[in-house]
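Let me give you the structure first, and then I'll get to my questions.
As you look at this complex, bear in mind that one protein chain is not there, while each of the others sits in place.
By written order: A and B. Residues from 1 in each chain.
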Amino acid sequence: MSIMELNGGSCVAMVGKGCVAIACDLRLGNQALTIACNHEKVFAATERTYYGLPGLASDTITVRDKLRQRVNLYAMKEERTIEPETFAHLVSSTLYERRFGPYFIEPVIAGINVKDEPFIAAMDLIGCLNFAKDFVVSGTASEKLFGMAESLWEPDLEAEDLFETISQTLLNAVDRDAYSGWGAVVWVIEKDKVTKRWLKARMD
Amino acid sequence: MSRRYDSRTTIFSPEGRLYQVEYALESISHAGTVVGILAPGPSATPFVSAPEVSDAMAVDSEGAAASSSTPAAGSSTPAQSAAAKKKEEEAKAEREKKYPGPQRAGIVLAAEKKVTSKLLEKEKGSSEKLFLVNGNVISGVAGYNADANSLVSYARNAAQSHLSTYNEDMPVEQLVQKVCDLKQGYTQFGGLRPFGVSFLFAGHDPHHAFQLYASDPSGNYSGWKATCIGANNSTAQSLLRQDYRDDIGLDESLGLALKVLSKTMDSTTLDSEKLELSTLTIDEAGRPVAHIFKPAEIDALLEKEGLKKAPEETSA
Partner (left out) sequence: MTSQGAKLSNYTGAPQQRSFNPYSDNGGTILAISSENFAIVAADTRQSEGYSIQTRYAKKCYQLTDEVVMAVVGFQADGTALAKRVKQRLEWYYHTHSEVPSLASIARMVQTMLYGKRFFPYYAHVILGGIDRDGTGAVYSFDPVGSYERESCRAAGAAQSLVQPFLDNMVYSKNQTADPSVAPLPKGERPVLPMETVLSLVIDAFTGATERHIEVGDGLQIWTIVKGEGAKLRELPLKRD
């Protein structure tokens, strides 16, 4: 039994043209038993930086709170909101602090920076960063997400098309994963607008 | 021979004084003035100034509580009362003309910046005397800036770890108490000097709504409706006592804070170079919103209040 797979759940983030999207499923399980289907794993760090923390559910909550603390202190000390690139390094160093007793989560980050450029990143549970230019995936359905995203994603998708692409990627991937699914949430972040949508999904 | 007791923060003098703490207080009385005014908004209970009570504005003071139960007009003669009433009504009409619309509730903190040299670069950040301590708390400092920075940082960390533990903003008084506990420690445990800083904390929480606290280097703190720390604080205090009303609105409080500072500051000019200003209000959802004014906003407000004194062209 792997701790990373105890509670299940998956996240994916994608780059579009002047926009990014990040999505997660809603399952919380205890191994094969589904406990809840309202367990969101994507949170807002700032108005235009979002991050997903799939993995061990208690660590999702703990790390989310820890990051909120650090983002707030950053905002007060630096008197500006944190950039997605900086936030990625903040998450990475927060995880590496626990190098030998890690938080069992694999974060995914998506945001739009001050120059209105899209940015995504992902990392492993000890904070090894991956700045991808196309898409990043994480969670128990990560292999399926890779397969879907690799065949559906294309460069310079407009916000609406990016929404469709990430939604299809997530839904079809989690439908083949027993530990993920049971509903999904998609965030599309544009330079002056953030949209959150709940997807109608298979509930089995 | 007070010198025997001077160097030790933790030793009482035979007169029962802690000299280092008093010296710290003295140093603060030379620092830039910081004014805090709590505008409770229209729903507040009436406040009546009672000149015989020296600190009538202290929220906790029993004197203030007792005096507020007796309307001021009730103790004076009918003739006086009629005249006073007319005068009061005129003043009210004037106020409403100057500050129209519904009165917002909130707290104002205004600070005087002491400019020591014209060669000195301004701080890169938005402010050097007013700080955001948490989403629901702003603070103004008077005293040693270096000490203040360390305490503000301490307060911010305390507030954030509370948020992270309980998923709730730290209650204002709890935060003030936490900072004051630290300050107090330095007046008791050996070998160190106390923090040379007084604070005003303006905060909002679901338990007691808007709150204004002042704290000094000894670790004492008290809640206020309007108060002031730093240089000329007795002058400022009496100005506040004169003009404070329990139904004062936020916009009027801003004007009052600027007026008080314009009278207590010995500088000939009054503009954003010399002033810092901030407010704490709540949004429609009841969440606290802190706002530290940008220089342009301060200048605009001074212009509106007719208090702007532009720096004169210095003759070479």
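Convention: a residue touches a chain if its C-beta (ideal position, glycine included) is under 8 Å from a C-beta of that chain, and two chains touch if they have at least 3 such contacts.
Everything numeric in this text was worked out from a predicted model, so none of it was measured.
**Q** Can you pull out the displayed chains that the omitted chain is in contact with?
**A** A
**Q** Just to verify: which one of A:Asp124, A:Asp161 or A:Asp175 makes contact with the chain not shown?
**A** A:Asp175
**Q** Using the touch definition up top, pick the residue from A:Leu56, A:Met148 or A:Val186 that touches the left-out chain.
**A** Going through A:Leu56, A:Met148 or A:Val186 one by one, A:Met148 is the residue touching the chain not shown.
**Q** In the full complex, which residues of chain A touch the absent chain?
**A** Chain A touches the chain not shown through residues 143-144, 146-148, 150-152, 167-168, 171-173, 175-176, 201.
Quick note on the criterion: only the chains that are shown with their structure count from here on.
**Q** Taking the mean of the CA coordinates per chain, how far is chain A from chain B in Å?
**A** 44
**Q** Would you mind writing out the residues of chain B in touch with chain A in their complex?
**A** Interface residues on the chain B side: 125-126, 131-135, 153, 156-157, 160-161, 163-164, 167.
**Q** Which chain A residues qualify as touching chain B in the complex?
**A** Where chain A meets chain B, its residues are 65-66, 68-69, 72-73, 76-77, 79.
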